[in-house]
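Structure incoming, see below.
Note that this complex is displayed minus one protein chain, with the remaining chains in position.
Showing chain A:
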Amino acid sequence: MNHIPTLPAHAAGEAPRTARGMGAALRHDSALKHATGEARFLDDAPEPPGLLHAALALSPVAHGRILALDPAPALALPGVVAVLLPRDIPGRNDIAAAGANEVMLAEGIVEYAGQPLAVVVGETRDAALAGAAALAPEIAPLPPVLSIEEAIAREAWILPPQSITRGDVGEALANAPYRLAGEFRAGGQEHFYLEGQIALATPGEDGDIAVQSSTQHPTEVQHVVARVLGLDYNRVTVATRRMGGGFGGKESNASWVAAAAALAARRTGRPVKLRLSRKADMAATGKRHPFLYRWTAGCDASGRILALDAIMAADAGHSLDMTGGVIFRAITHALGPCDVPALSLRALACKTNTVSNTAFRGFGGPQGALLIEDVVHRVADALGVPPDVVRERNFAGGGNGTETPYGQHLEGDLIRRVWAEAKRDSDWDAKRAEITAFNAKHPLLRRGLGSMVLAFGISFGQMHMNQAGALVHVYTDGSIRLNHGGTEMGQGLFIKIAQVVADVFGVDPDRIAITATTTAEVPNTSPTAASTGSDLNGWAAHAAASAIRTRMAEVAAAEWGVAPGDIAFADGMVRAGGNRAMTFGELAKLSYMRRVSLSATGFYKTPDIHWDRATMRGQPFFYFSYGAAVAEVAVDTLTGEHRCLGAWLVQDCGRSLNPAVDRGQVEGAFVQGLGWLTCEDLWWDAEGRLRTLGPSTYKIPGSRDVPPVFSTRLLEGAPARSETIFRSKAVGEPPLLLATAVWNALKDAIGTDRLDAPATPERVLMALRGRR
């Protein structure tokens, strides 16, 4: 077993692996442990003595009045320890992330099929599951609202509509040489993190609760657990080492899962683990918001869009969750990289009797971007001009405006650059000619070409969330311990932040111990979300490390009789010119002997951002990230089956902190977007029950769905213009939008300007037939 296989050169990342510093393509810190199975996920840890297991009883109906829920059938089963109902909650039955009352366990009324009704606790997981299955709630059904259209008709809003306007759209439409209207929809998306939701709560002294949670937001878990149990925040400690995927699905939803485990731990006095089965997870936890779009646009003969009047209606599900933020991002991203002089955008948050939709990578941004893409494509179709030409005609900058309708400026040069590079990488014109020739002679298949250009604003829409903290310790042997508010869900955040700290101290990243995120070390944190993990935590860790380095430099300067500014930290050494040098570890020891603190916290808040909710104007984003893509597809005209044959992606990551990690984010996001737009189909039956509750029925992309020609490039020589950490840019979410190129390519292949997403074989075939 000792033949070491080798990788093709292109697979190992662009930067040489020998480099160790900032910008080096270091692999994920846990990569080898992942591959050997040693990396411990929450469910892998040895179980504590006395552990109990919890399971949830879920509502079988979408809407109804709870008449009775008798715990006896569950309690009669062997191994069932407790059945917990709302009356057993010592604090508040409220798990809201954004202030509204949202119940953990249904009380009086059930509002969606899959809503938790009770927590059943058992000596074993099977006992708990059997207990939950034995409960027979009596529910008097009420008519459910199951569609966006029905919610609009009833004006059933989960929060008031948001609007952004510029100019007089009515007049601009009236004066436009051409006017056209459209309507389309985009479906939701299940996160399908491979590791399902899980939490382990352990009761301690004085009512304390220690929670291990697979969460993107340990602080929110802390708050929700405290609220449900009626505790001060300082009684609840939440830790998370790693998640088996998150994608937004473990932002708010992880909190109530943890709170249910904590409730059971409090009521039984024993540690309790709650691990949702895949089915329960898919039934009970929120998804990406589906959207319905209706618009009217005016343009001139060149394809310049002069006016746009649009409604974007999001299906919020039964409760608020983070819908306000999602529609904010949808409405601020609805023009993509384009400029439209006169417009009225209205975003609706519709209340339906479905699971409460939540954060999902892109957070409304991808849904927003579909609007302008649909408009561009229909304008192009109406005028007989290629869609990419129409989009280019409307790019911000050049002769067009650069100010978004909410007052922030786009960088037209970067928009044009990413598009030019993607077009060049794909050999666009030759590809177009090849496709035309193919389509002229093939009796059954049609190929198509599509493109996408994105501009994605980086920062949390909630201004106060744009802050982060870190805690760094240097020990007297020169080893370093790093903790910060960011969580690791596979995106490579921990290695990136370790690289930042290693750079500050001039040591190898191996010297840095990466540790679990915990509310006990860095308090009051923001979720790892909105692509901000590296931006915020990178600067916070930088600040903490810099504070210690400054103190250490003073120690070295005093030792050598030079100015602190003359001290350099590099290659594991500390130097001051000449032959004055010692190892980083020696200086750490010396600093200790000189009674200098080697521990520091760091704090960062994003500068220069503001937002006025009343006027819907401001500078909500620290900067924009740009990207462009070209995709080629083939469609079977007999069955609607289709396939992406090639994708050429260019993504702006500023000066990448770690090109290997960033490339992985770009590729992974593209494929996730491909799934959202082409194959991931959430299917509810007429009673409002989701029937695609597992991977056997809900199809995320497999390896064959990835285009055989798959080119990914990070935009080169484009350091961020804002003062970001090492001039890098965020990369978690923006490239998901690149998959829109596939949706556009499908329309090209079909020869239609309207295609709802996800474009399953069925929708593609029906679109083909509609065209005939």
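FYI, a contact is a pair of C-beta atoms (placed from the backbone, for glycine too) under 8 Å apart; a residue touches a chain by one contact, two chains touch by 3 or more; residues count from 1.
FYI, contacts and distances are computed from a predicted model.
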Original post:
The chain that is not shown, which UniProt protein name from "Methylhydantoinase", "Zinc transport system ATP-binding protein", "Xanthine dehydrogenase" or "FAD-dependent oxidoreductase" does it carry?
Top reply: "Xanthine dehydrogenase"
Original post:
For the full complex, which residue in A:R65, A:R691 or A:R721 touches the chain that was left out?
Top reply: A:R691
Subject >> Touching the absent chain when the full complex is considered, from A:G401, A:G668 or A:G751 >> reply: A:G668
**OP:** Looking beyond the chains shown, say which of A:P341, A:G401 or A:P761 touches the absent one.
**Re:** A:P761
Original post:
Who touches the missing chain here, A:P71, A:G244, A:G485 or A:G688?
Top reply: A:G244
Original post:
Of the residues A:N93, A:S344, A:Q467 or A:Q491, which one touches the chain left out of the display?
Top reply: A:Q491
Original post:
Footprint of the hidden chain on chain A, which residues?
Top reply: 1-8, 10-13, 17, 27-28, 30-41, 43-44, 126, 129-130, 191-196, 242-247, 277-279, 442-445, 489-492, 634-643, 645, 660-661, 663-664, 667-672, 679, 681, 683, 691-692, 694-697, 699-706, 710, 712, 760-762, 765-766, 769
